[in-house]
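So the structure is just underneath, and the comments pick up after that.
Of the protein chains in this complex, one is absent; all others appear in place.
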Amino acid sequence: MVLGVLIAFGEMLSPGTYTNVQITWLHLPPAPGPFPNGFSLVMGTLVDPISSLMLVVVTVVGFLVMLYSIGYMHSDRGLPRYYAEMSLFLAAMTGLVLANNLLEFFLFWELVGVCSYFLIGFYYEKPSAASAAKEAFLVTRIGDVLFLLGIFLYFSTYATAGPDGGWAANGFVFAHNSVPFLPLPGANTTTLTIAGLLILGGAAGKSAQFPLHVWLPDAMEGPTTVSALIHAATMVAAGVYLLAVASVFLGFTPTDQLAIVAVGGFTAFFAATMAVVHPDIKRVIAYSTISQLGYMVLAIGAGFAMVGLYHLFTHAFFKALLFLAAGSVIHAVGTQDLFRMGGLKKHMRLTAAAFAIGGLALAGIPPFAGFWSKDDILASVYSQLGTHPLYWPFFVLAFSAVFLTAYYIFRAWFLAFSGDGPRDPTLPAAHEGPWVMQVPLVVLSAFAVVAGLFVFVPGFQHLLVQGTVLGGIPPTYPATDLALSSISVALGLGGIGLAWTLWGNGRVFSLAETSPVQPLRRLLLNRYYFKAGYDAIGLRAVYPFARATDFVDRFVIDGTVRGLERMFGAGSDRLRSIQSGLVSDYAAYVVAGLLALFVLLLIVGPYLLGRFGGG
Amino acid sequence: MTFSSFAAPFAPEIVLLAGTLLIFALDVLKVRRIEITGGIAVAATLAGIALVVADLGFAPLAFLATIPAAQIDALPAAGAAPLYAVTSLGLVFQAIFLLAAFFVALGSTSRPSDERGASIFFGLLLLATLGMLLVAIASDLIFLLLAIEVTSIASYLMVAYTRTDARGVEAAMKFFIIGALSTVLSFFGASLLFGAYGTTNLYLIRAAGTAVGYPTLVLLGYGFLFAGLAFKVTLVPFHAWAVDVYDGAPHDVSAFLAGGTKKMGIFAFFLVFLGPVLAVDAVGQSGYGLFGGSLALGPSFQLALGVIAVLTMSVGNALALLQKEMKRMLAYSSISQAGYMMIGITIGSAPALGGATLQVLAHALMKTGAFLVVSAVAALGVGPLIEDYRGLGTRRPLLGAAFALMLLSLAGVPLTIGFVSKFVLFSAAVRAQGWFLWLAVAGLLNSAISVFYYARVLKAMYFDPSPVPDPALAGAVVGGAGPPALPVGGLGYGRAAAIALIAGLIVLFGIDPQLVLGPIQAAAYHFVAAGA
Amino acid sequence: MLPLISIVLATLALGTVGTFAAGTRARWVALGTSALFLAEVGLLFAGFTGWPGYSGTLVPGFSYTETHPWISLAWMHIDYAVGVDGISLIFVLLTAILQIATVVYSWGETQRPAGYFGLVMLTCLGCVGVFVALDILLFFLFWELVLVPMFFLIGYWGGPNRRYAALKFFIYTHVASIVMLVGLLALVFYSGATSFDFASVYAAARGLAPVVQTFLFLALFFGFAVKFPIVPFHTWLPDAHVEAPTGGSVLLAGLLLKLGGYGLIRWAVEVLPSGLHSVQPLLFLIAFLSIFWGSVLSLAQRDLKRLVAYSSINHMGIVLLAIALDSSLGLLAAVLLMFAHGVVSGLLFMASGSVHHQYGTRDIASLGGITPGAPALSTMIMAGGLASLGLPALIGFPAEFTAFLATWNGLGYWVLIPLSVLVVTAAFYLWMMQRMLFGETKGGPPDAHGLPWYESAGMGLLVALTVLFGVLPSLLVNVIVNSPIKGWPGT
Partner (left out) sequence: MTELALTGFLGLSAALVGIGIFGILTRRNFILLLISVEIAMNAAILNFVYFAAFPSGTHGLSGQAITVVLIGFAATEVAVGLAIVLALNRLKGTINVARATELKL
């Protein structure tokens, strides 16, 4: 961690210096055919502004979560497994951040994926956990496949249009300040568009963007610490990071950008809606994660990678904070159901405060971290509205999501902490966790307050700008638009207000069964039936199809084989009856053979030979 | 000419004749112990082998060579009509015949020493072998046919020599009737050829070629002759007798019939259908033509042969496929093997002849060995059905291994002579190109199918649990329920030695085929060039 | 220089004989042989160009070549000709690895150990022979030789339905190799070569007319395809695998399937270029079919071994695809894939064998939550599954990555077919793990003794290699590309 932070500060002090070391991983020598120059795949590390930024996030949050785990997991068997997998994850994540080419990026990308698979399934005795782990792996796998194909497209584009002609001998290393693909003369724009979309697909898988978002809420089956580290701060952010990297080193076509904006904007709103009604504290936060990731994607789509990364940075802290806070709540009361909790703030002041800070940051209330970054995102998108009319709806969606966000997070807060005692009396008496659990809360709260202000540290903003240099031209940082930000703040406050009126002071707002919005609520509770749909595809379509194929395999293909076998057998049996045992028959065969011979010699032979010519 | 110069080419024949007479004389003198008669037979055949191999130019035995190398493969003076001619290929076949006879004799010495008619058996064995040796040096049609008849008559009697076994006698009856019929056919054919050519000498017939008054007679003659010889070689549809005879005959006799006399038929085919009428280009590529010319019979005969070859191997396989009795299965398999040999005759090129000859050698070894194993196993009290062999492989590892080896060789698995012979034969077929390729394909597919029934035996021997009580063990138990125990776990020295030797040769020739392939190919080239 | 390859073959031959003779101490002899063999392979590598530590004078291409006349007639010359290039060397290495792993894994074999280990030795001998043979007859001889021990392994040590499976395996593959033999013979004689050795056939085949090449290629391909196996000639595989003893399955999947791929590369693709060219579309079709079929079928399997067997079909389909691409990258990918699949499927079959020993069944549905009971075992299964579904840093990844890259490069968007099948592959492995390893414990407690040390040792070795070559694929690649193919340094 310390190292990570040091690197980051080093970058701040001496912007524009890049460390890049690499080794050849796989080398195909030049050979005639499609690869005249041969090509090599390398593994290397590239430390540049944005990677160092990520590094800070990964290491700091990682450290704090590990610290927190000491308290949170203390009573858990399989601790060694837990720490091993967590460390492996941190290692892989660091590798991903430092990767200096797409292949290596993909390699670690998969590794963090499998770590998350293991950690989600940490309580593998629980069938739900096991299946959630599988679901997460599979859904992200879909994204990975797209990502892989995207890599191929970039590689082959590089092959045809790359500076060194032929397949890059340099192993497709991200070349800083060199021209990215996009402006590259001769690069096939359609291919690049498709490639961009495929990359987006990969990112969507990892960052749980619509329509591959289903896995993230279920991933909450894992320990809360895992959710905090992997499914809030770091791994899920990898998708966003990928998009940022791609936008910087590869570049997106306008079409790609529109698609990215669409996905981001829609997801931001879509996920928020689901969070509004959910009773499970962790899942609420999970949905908010999805929606926040949507914001980042939106920003990158609008062409402001640095802003997206900035939000990623701040979000990492306050979202981790929220999770850890929720964790200590769960640790205390042993349930995740908001409707059973209540009045916790009496016993858990620190946690309540931490959660509140996190909530405020999330809701984008100044001066908390979330405000600045989210505000910049909205501003940046607003500034780009001119580029394409379709930006409008998604901007509006994202904007309105601010209100929902504020509402659902504080709904959660009120449900959990306000009021005078738990709604479910059977809950154990709540109490704060040990110091190892409190310290991270404090630290992260501090970050959640101040992280947003970093942007005013010249070095930091420079870092962002430098990091996202596109084709040698440093991008302009979006100007803050006071009107816009005031509206968003107002929305946020409005959301909080609504939450207070419905849920404050232990009030429980229950929607009348007859209410016209009831179906909508059910729709939201069932997550728009997405998961159900996916399961249906799996269990009602694919598996029966597989069974059918199996049937064909056993009875048609193998049946043919056995059929042949039987045919031979039957033929042999029939033939054996000529062996009658009566010697006169045998003599008859001989004479018949003699006659047949003459037929062959005099008729068949000459005919055939005349037809096809002799031997 | 002096007797010695006259007798020289006949050295092996004379040895065998002496052996035969000696045995019969002893029989008259009531000396019938197997140790003696069998010993004589073994000695005679062994001596015969030595002499033949010496004549073939086997250096270590050179001192035994009786025929001046110049006389071997020598073409007679134009117009001369010798009754016999020594060809190197003929010598090779003699060696094969003697080898088969030797193994049978050796194996048979392990039969109960007071067995009735044993001495007759050995005498007839030598007599039959003598006839085969004569076939191998014949160069006159009548000489050839008579030699064949010597063997035939001897083998009729061998099949029935016990005179008490109903199965044996029935077999002999069938054997005799079909045999007599085909004898008639061949002599009738010969008579027609005599009519067409005014001679029965193969050289002269070849010289005359197509310059002949009555081509129709020639066609008919060769047709009848073919039918007559096909009986010996058990070509479909002239094969039906073979299965019953091999089945009914005493095991050792079956071994001799399958491993020996059948091969005589093959060589007769060589003489009648290849030697005299073969025209060969430099590389021995087939230029086969029976009277290319007026009736253009050559190609059409080839076609007929090809058809019959494929028919033979296919029918043989098909019948063996589900066969339940071991001996009948082996009989059918040897029918199909005859089909392979016919491929070589069909193509008629020197390589093909070589391949066929190697196949003959391989088959002689494998089938003699297999039937000897059968008779050994039967002596242990195991039944005739394949399923009676259950667990044999694990109960009698060595015997089982030997039998497995022979079956694998029959199936054409590498490192056995069976593989090499098929490989060479089919190589020759492919090399001949044209429609001969399809002969190779047919042959290979058949050998693939044949794997099934050999594998079935292996399955029974190794994978199936052995029956209880296990007869395969009873034989070995001294004073057990089975027959009195013989040495070598109930096998007896002779059988054990014969089986072991054959197994050894199968592997030896499988690993270093050049040993036999070299001489055989050279002989084949001479044969084709010299035209018998 | 030492005739290393002959020494290797001799080692295995003697080892086989010794093992058969050794009775109850057979396993020691087998172990010794395998160790010696491995050491000799090490020597082979040490002296091979392109190997990191190489400091010799060998020219690239075929190394360690030996030629001794064997059968020489006026019309055909057959040599005992052996030698290795990068590709064959890789496969020899694979053989050595799997042999020793199998021997160690089967350490507890009590049923006629002499026969068992002897047959294992014999199988490996046959495979090595196929990989090093540079003469058609020699190649075919070893090719056929492999069938026999496998037939006995399945038939004697196999499961309940072993007899049927053994016969089916033997005949099915034998018929195929017969067709292949016709092709090989025709290859020699139609191209006018009198010598059967690789070089002269290779040279002579250039003169063949494209149409002839096509037919020859098809004949050879059929022979190899059944070994692969590719749909629809694959049905012998599941039966053979399910019935075979664990060691048998390992060798079957790890080595025998590779014979097909190797033969295709060495004797068809290399020798009959225009033949390959004209049947390429067919090959692609078959490959896609196999990939799809194998993967989807695995999804439907309840028996762990059957599942792995079908996944083999899927992987070998990818191999065929890579070979059919006829590009240097494709070739590289194909060889990598085969090596990877050899190790991984070996691991998986060992694992399923252990599952069977421990729980008395391989039925996924009736097993569950075995992780608490047998953590080591379930780790092995997970490692195998993840490697097999192409997880980075495991051996499967570089292979599949290159394969798909090559496919994209050669076929463009057709690559979507195998790529999308990747998801299915992941699906059935994950589903298997979820049902078998996780969830509530079903299917009774594990065997009292737990996982025997030798079984975990055998699997551990393979896991280690999976990781090693997954992290450093160049160890393999540098060797592979030293082959006289596709204008690689070997040429």
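Quick notes on this structure:
The letters A, B and C name the chains in turn, as written, and every chain counts its residues from 1.
We adopt the following convention: a contact is a pair of C-beta atoms (placed from the backbone, for glycine too) under 8 Å apart; a residue touches a chain by one contact, two chains touch by 3 or more.
Values in this document were obtained by computation on a predicted structure and should not be read as measured data.
Partners of the chain left out, restricted to shown chains and counted across the full complex, are A, B. Within the full complex, the residue among B:A128, B:L204 or B:M326 touching the omitted chain is B:L204. Contact with the undisplayed chain is limited, among B:D27, B:E115, B:E149 or B:D464, to B:E149.
For subunit B, the residues touching the absent chain in the complete assembly are 81, 83, 140, 142, 146, 149, 153, 156-157, 160, 163-164, 166-167, 169-174, 176-177, 180-181, 183-184, 187-188, 190-192, 194-195, 197-201, 204, 213, 243-244, 247-248, 328. By the touch rule set out above, subunit A reaches the unshown chain at residues 576-577, 579-584, 587-588, 591.
One rule holds in what follows: only the chains that are shown with their structure count from here on.
For subunit A, the chain with the farthest CA centroid is B.
Counting C-beta pairs in contact across A-C and across B-C gives the higher total for A-C. Think of the whole protein's Cα atoms as having one middle point; the chain whose own Cα middle lies nearest to it is C. Centre-to-centre spacing of subunit A and subunit B amounts to 77 Å, using the average Cα coordinate of each chain. Chain geometry summary: the mean Cα position of subunit B and that of subunit C are 43 Å apart. Contact of a single residue of subunit B with at least two other chains is seen at positions 449.
The touching residues of subunit A, when paired with subunit C in their complex, are 24-29, 31-35, 38, 103, 106-108, 110-111, 114, 121, 124-125, 127, 129-131, 133-134, 137-138, 141-142, 145, 148-149, 152-153, 155-156, 159, 538, 542-543, 545-547, 549-550, 553, 557-558, 561. Contacts from subunit C toward subunit B in the complex involve residues 70-76, 137, 140-142, 144-145, 147-148, 151-152, 155-156, 162-163, 166-167, 170-171, 174-175, 178-179, 181-182, 185-186, 188-190.
The touching residues of subunit A, counted against subunit B in their complex, run 568-569, 571-573, 575-576, 578-579, 581, 583, 585-587, 589-590, 592-594, 596-598, 600-602, 604-606, 608-609, 612, 614-615.
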